[in-house]
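Removed from the display is one protein chain of the complex; every other protein chain stays in position.
And now, chain A:
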């Protein structure tokens, strides 16, 4: 029968080996909790908000999160044949954008190819359409990995509803302990997810492991606003408006309180850059969006 934690993993020894020197106390938003409590609480947050996640994103960011994600995709600029691992990708926003992007790149590729074959017969043109019809993504693939079952459920339903099936798969897994083989993926993304990972260093190490040499790490996350006036306005909006929206729209003040607090607790741009470098990535850089409300960090495995 299935029991939790069946395997006798010596948790203490594991943590010591992983260098969890900072003691058992961690932050959950502005609260102090143990590592285990933090994981549990975060799981519960997303379990609760899963069904309203997209609606809340639109309300809180006035739809701007869509632009941020579009920018991420343009920065990635994937070509057909790319293998993407989208971690903490629950409801599929990045995955769907990826599929749309490679599909349109592929379309243009095919059109250019056809234009060059000026002397083909109708029969030949027809056959080339048939052949490529079954490869509209050019062998591109995206694997969405998330630790939360409810978020994945929502994502899968969205995919069905929007007609995404080809080149897309879903895995329940932990960013700190990925169930993927070494050097398999061309790109690794984590959008608005790394903030909720308890051991960011482990997640970055795992990201490095699963990427092919030459592969790219991309992280889209809330970050720090340095401009003092903007920072005040942002704080005001975050602490006064967002939890209220959370209560009104999702019936859940506490989860959104956690959200705004966790943003404040998350390392700022330079610190995250250093952590990414520590994991072995090269050419680590970041781009601020909206004055640092959000930042995209990028690194390469060489």
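Note that in this section a residue touches a chain if its C-beta (ideal position, glycine included) is under 8 Å from a C-beta of that chain, and two chains touch if they have at least 3 such contacts; residues count from 1.
Operating definition for what follows: contacts and distances are computed from a predicted model.
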item	value
Complex member absent from the view - protein name from UniProt, among "pantothenate kinase", "Protein YIF1B isoform X3", "Protein preY, mitochondrial" or "Pyruvate dehydrogenase E1 component subunit beta"	"Protein preY, mitochondrial"
Selected residue (touches chain absent from view) among A:143, A:242 or A:294	A:143
Options A:178, A:203 or A:259, residue touching the unrepresented chain	A:178
Hidden partner chain, touching residue among A:96, A:170, A:192 or A:217	A:170
Contact partner of the left-out chain, one of A:65, A:97 or A:156	A:156
Residues in chain A touching the chain absent from view	1-7, 9, 141, 143, 147, 149, 152-153, 156, 169-174, 177-182, 184-185
